[in-house]
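The complex is shown incomplete by one protein chain, all other protein chains being positioned as in the whole.
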Amino acid sequence: MKICCLVKEVPDAAVQKRIDASTMRLDRSGEKNLNPFDTHGIEAAMQIREGGAVQVDEIVSVTMGPESAVRALHKAVALGADRSVHLTDEALAGSDVCATGYALAKALESEQPDLVLLGQQSDDGECYTIGAVVADHLKMPSLTQVIKIDVAEGKLTCERQAEYGYDTVEVALPAVISVGDAINEPRYPSLKAIMGAKKKPLETYATSDVGIEPDQVGESGSKTQVLAINPPPEKAAGEIIEDEDTNETVEKIVAWLDERKLL
Amino acid sequence: MAGILVYALHDDEGNFNKNSLGAISEAAKLAGELGAEAAAVVVGDIADDACAALGAYGAAKVYRAKAAPEGLAQPVVDVMAKVIGDEGFSYALFGGGLLGFEIGAGLTARLNAGVTMEVTEVKVSDGKLIAERPVLQDSAIVDVGYVGEPGIIIGRLNAFDIVERNGGSAEVVDVEVELSEWSTKATMVKRGEQRGEDVNIEDAEILVGGGRGLGEAANFKLAEDLASALGGAVAATRAVVDAGWYPYAAQIGQTGKTVAPKLYLAAGISGAIQHKVGMQSSENIMAINKDPNAPIFEFCDLGVVGDLHKILPKLTEAIKAKKGG
Partner (left out) sequence: MPVAPAEYPPAVDAAAEFVTAPSDPEAIEVGVAVVGGGPAGLACAIKIMQLLEGEPELAEELGEVPVAVIEKGKVAGAHLLSGANMRPSAMRELFPDLDPSEWPVYQEVTKDAVYLLTRKRALPLKPMPPNFRNHGNYVTSIAKLGRFLGEKAEEAGVYLLAETAADKLLVSDRIVRGVRSGDKGRGRDGEELANFEPGSDVIAKATVLAEGTQGHLTGAAIDYFGLEGLLPQRWELGVKEVWEVPNPLDRVIHTMGWPLRKAAKHNEFGGSFIYPMGEDKVCIGLVVGLDYTDATFSVHDALQQLKTHPFVRKILDGGKRVGWGAKTIPSGGYWALPRTLAVPGMVIAGDGAGMVNVPELKGIHYAMHAGMYAAEAIVKALKADSVNFDAYDQRVRGSLIGDDLYRSRNMRQPFSHGFFVGGAVASLMKITRGAFPGGRWHQRPDAAEPMRIDGAGSRYPKPDNKYLFDKLSSVFASGNATRDDAPNHIRVQQHVPREVAQTWVSMCPAQVYELADEQLESGAAVVDLNITPSNCIQCGAITAKGGRLTPPEGGDGPLYQDT
């Protein structure tokens, strides 16, 4: 079985995120890190390999991003991936969800994976859906927010929490599964693995290498446009009650709750 | 025709999901402003009158795909893609919830369309829809417009209000859809299993948060009683979880969960930023704290300066009375 892990480089959680008003895009100049949710995807791949129910021949980490995204790939490899694929091209800058999903699917097509794993969301995009977009392009079944995976030959049994409770779904391979952070506790890379990461094979592809049509990606190929950024609406100053007569205070609270239809 | 197509999710008994009803209401409102119509898509064998009743929320038509399985996204992508293709809808709208996200995303790929998720508001401008969504952990709001058609809008949980109009009845149209090969590759084994103890605080509409002001672990009972009366769940700050008063699964904050319930009632919580970032997007924030200088009073909607040991039990009783009566 070949598993491809989609990973993304995102601004570090501790960095103040801001949108650059001149480009309407996220300012990515500060510290970056491997998207924490993707580490769960890599861990899931490693557990499938170590679980022994199926033979995993290769775990490949794949990312789409600027030059600096190689660091995310090094981290992925330090965590256990065997090699990496870096899709990078100026033409891809500013791609929205539609364009990104298309581009990633094209990169994955050339790898022909049996299973694609990824984290359910990224710290910066907060879109929760890239897996489903990619899956449709790849013509594979897909599930998101999966918190348990059991592997057998040719299929997976997955659990996830949907609108009405926990669903158990059987999925035939090949498939695209995005995992929630509750699925596992990612391992820490060993010092040896970190130091050896740069030596693992890394292939770099441009759009033309994987058959991406330039007019389908990038800012010009995106189907959404950010028209404006605004600060969140100012919260009107709240009301403060000093409790002197508790019965009266409680009455006021209940009235306030009722007014807002919270009862 | 610049119409809006909405997905109407339902459970195994045929009850429609609240967020879907909200989405239909919203679609009807927007379609009205665009001079067009809102329609709904229902998947599975739902009775005629149940489908027609969606008209009460503003759906002019309901497209029903009886044979397609409910509960998984990809068959619905096939259904909606067909309807959008055949009828020429300009927008697809989804209420919050997992399936809405997955279906919307699949449609994005299938129809090469723009998609915006976690949408909190939709407005009309120049005959087009613009979706507003918060970004970067709610630190900013962006306005997103669409290039080409259709545009896909996926709402945040509870973003759209349910509005019933003058008892309209929708026209029910059955559609035959050939499912894509991969849409049949996932099969539901068990749907909607309730797992008792696992109260998922991230989905709760009402949360009562307990902090150090509670004084001791045993006093979490006060928070639990109140949460029970309100029909909500209990959350905790890092400080009390550290002290062993409450489990980590209930922790909210920078190193815990992030929530955005309709009501967050903070009892004995100072409101330090490490906690604030986990609940600041709550629709209504109420705080009870004996320290008038507690930071939480700067960002709550209703602040009560007082002794929670006195207030909470009385509040719980009053709420039970109000709800029971």
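Just so it is clear, A and B label the chains in written order, and each chain counts residues from 1 on its own.
In this section, contacts are C-beta pairs under 8 Å (C-beta built on N, C-alpha and C of every residue); 3 or more make two chains touch, one makes a residue touch a chain.
On a predicted model such as this, the values are computed, not experimentally measured, just so you know.
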item	value
Residue among B:188, B:249, B:272 or B:318 that touches the chain left out of view	B:272
Touching the absent chain when the full complex is considered, from A:20, A:57, A:185 or A:248	A:185
Contact set of subunit A toward the excluded chain (per top definition)	12-16, 30-31, 33, 185-192, 194-195
Sites on subunit B contacted by the missing partner chain, in the whole complex	238-239, 241-242, 248, 251, 254-256, 272-274, 293, 295, 298
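Criterion: only the chains that are shown with their structure count from here on.
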item	value
Between subunit B and subunit A, distance of the C-alpha-averaged centres to the nearest whole Å	21
Contact set on subunit A toward subunit B in their complex	17-19, 24, 26, 96-98, 101-102, 105, 124, 126-137, 139-145, 157, 160-172, 175, 216, 222-233, 235-236, 238-243, 246-247, 249-251, 253-254, 256-258, 260, 262-263
Contacting residues of subunit B [partner subunit A, same complex]	9, 11-12, 17, 19, 71-74, 77, 97-99, 101-102, 104-106, 108-110, 112-118, 130, 134-148, 151, 154, 180-183, 185-195, 200, 206, 230, 262-263, 284-286, 292, 297, 299-307, 310-311, 314-315, 318-319, 322-323
